[in-house]
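Just below is one structure, and these are the notes that go with it.
Showing chain A:
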Amino acid sequence: MSILRAVLAVPEAIVLLALPPLLLSVIAKTKAKFSGRVGPPWLQPYFDLYKLIQKTPVYSRTTTWVFRTGPIVNLAALLTAATLIPVLSSDSLLGFSGDIILVAYLFALGRMFTVLAAMDTGSSFEGMGASREVTFGTMSEPALFLSFVVLAVATKSLQLSQMMGSGLAAEWQVAAPALVLVVGALLIVLLAETCRVPVDDPATHLELTMIHEVMALDHSGPEFAVITYAAALKFVLLGSILLHTAIPHPPSLYFLGPMLRMVELAALACLVGIIESMTARLRLNRVPMLLAGATVLSSIAVVLVLTGRMA
Partner candidate 1 sequence: MMSQSIIDAALILVVLLNLAMLATSRLARCVRIFAMQSLLLAALPLLLELQHTRALGLHPVAIAFGAAALKVIVIPWVLLRVLRTGEIHREVEPMIGFTASMLLGSLIVIACFAFGHRLVLPVKPQSDLLLSVSMATVLNGLLILVSRVKAITQVVGFLIVENGVFIFGLLLLEQTPVLVELGILLDLFVAVFIMGIVVYHIRREFDHMDTNLLDALKES
Partner candidate 2 sequence: MHVLFIMVPVAFGLLCLALPWPRWQLASLVVGSLVHLGVTIRSWMTETSIEADAFFGIDPLGHLFLSLNSLLFAATCVYFVGYHRKALISQRIFLACVLGLLASLSALCMSRHLGVMWVSLEAASLAATPLIYFRLSARALEATWKFLLMNSVGIALALLGIFCIAVATQPVKPAIFLTTGDLIAQAHRLDPTWLRAGFLLALVGFGTKMGLAPLHSWKPDAYGEAPPPVAALLSGGMTLGAFLGILRVYQVCGAAGLAQWAGTWLVVFGLLSVATAAVFVVGNNDYRRIFAYTSVEHMGVMVIGVGLGLGGSYASMLHAMHNTLNKGVLFFMAGFFWRLYESNRVRDVRGALHHHPVAGVLFLGGLCATCGLPPFGMFFSELGILFAAAEKSQWWVVALFTLTLCIVFVGVMTAMLPMVFGPPPENVRSTPFGEKRWRTVTMLGSAAGLLVLALALGAYQPAFVRNALTQAAATLTLPIDSAAIVVARAAEARP
Partner candidate 3 sequence: MLGVFAAAMMSIVAAGPWLSGSSPIESAVISWPLPLGTAHLALDGLTAWFLLTIGILAACVAVYSPAYMEGIAGRAPAAAFGALMCALMASLILVVCAADAVLFLVGWEAMMLTAFFLVAFHHDLPEVRRGAWIYLIANHIGTALFVLPLFAVLTGGAGSTEFSALGPAAGTFNRSTLIVLFVLGLLGFGTKAGLMPMHIWLPAAHPVAPTPVSALLSGLLVKMGIYGLLRLLTWLPPLPTFCGILLLIVSVVSGVMGVLYALAQHDVKRLLAYHTVENVGIIALGISVGMLGQSAGHPALAALGYAGALLHVTNHALFKGLLFLSAGAVLHGTGTTAIERLGGLAKRTPVNAFMFLVGATAICGLPPLNGFVSEWVIYSSLFAGVFRGVGASGAAPALGLVSLALMGGLALACFAKVFGVVFLGQPRDAIVSAHPTPVRMKIAMGGLAIGCMLIGIFPGQWLPLVQSATSELVRSMPPAEVELAIRSIPAPAAELSKPIAVFVLVVIGLVLIRRRVRAWATALHRTASRVVATWSCAYAEPTARMQYTASSFASSLIVSFRALLWPHRELVSPAGTFPVASHLETHAPDIAERELFEPLFGGLARLFAMVRTLSLGGESGAKPDIAAESGHPGPVRTLLLGLVSALRSGSIQVRLAFIVVTLVLLLVFEAISSPTAVNSPASHKSVDTAATEVKP
């Protein structure tokens, strides 16, 4: 890794850390526009985080250290994943052959600890949310891996930054249909993993219908801030995986690339906002169908790629 890359990594990292809340407010703004409201100020998420951080937390007497560590481990896992996933520039800091597996399992680690932290309260609502979280997580994982298989086979690599970099741009001419399916699958995975409509509605206050929010019912103060931030970060990471797959940048545009990527992320946020405004939440027992659909899409893509490679 060249000195230049190292130097450039610093501002990129800063941007990466600063970006997520903004995307949240982009989504909020979009939804506000659609419902004809003004919406909160652009920096509202940052204010919220600051407010939460300086609050003194309230703990249930049922909880243990697991309750406190859960959010931290989750955030740490996501931050580690961020060093492997190409976010703005199309290569990653610590990427190595086989890092896709690590990324997937880091997400899983985060989920595990969020769920455990939720169950630590012993409240039936959190238990409910945890159950749904693991259910949907389990079901979205095959779709994610199958999409990875497609990309890996297409680019003959197990390193995210190579699977989605300029290598993929060439593949789009060859295996476009497969990749389109993969993009679809990844979009569904994104919505499910970041608990967005149609899988989950972060805006609702009916605990019985919630997944992600209900798990955080008892978290307060800094823990809650960490959770909120981690959710946003997860959105950014999965979103950039989606974008790098859908719109691989040719290496020709050097520093334009990251800028462009930020715009695309904002656009993705808008898209999610639009989806949330247009569609209604699915019934919970319909959600597995959606995820199964994602799995089907990606498996068809796998078949296409394998047969295509045989031909």
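Selection criteria: all candidates are chains of the complex that A comes from, given by their letters.
As a working rule, a contact is a pair of C-beta atoms (placed from the backbone, for glycine too) under 8 Å apart; a residue touches a chain by one contact, two chains touch by 3 or more; residues count from 1.
It should be emphasised that the depicted structure is a prediction, and the values quoted were computed from it without experimental measurement.
> Of 1, 2 or 3, which one touches chain A within the complex?
Candidate 3 is the one in contact with chain A.
> Taking the touch rule as given, give the residues of chain A at its contact with candidate 3 in the complex, in rising order.
Residues 53-66, 68-69, 72-73, 75-77, 79-80, 83-84, 94, 96-99, 101-102, 104-106, 108-109, 111-112, 115-116, 119-128, 130-132, 134-135, 137-139, 141-142, 144-146, 149, 152-153, 156, 158, 207, 217-218, 221-222, 226, 288, 299, 302, 306, 309-310 of chain A touch candidate 3 in their complex.
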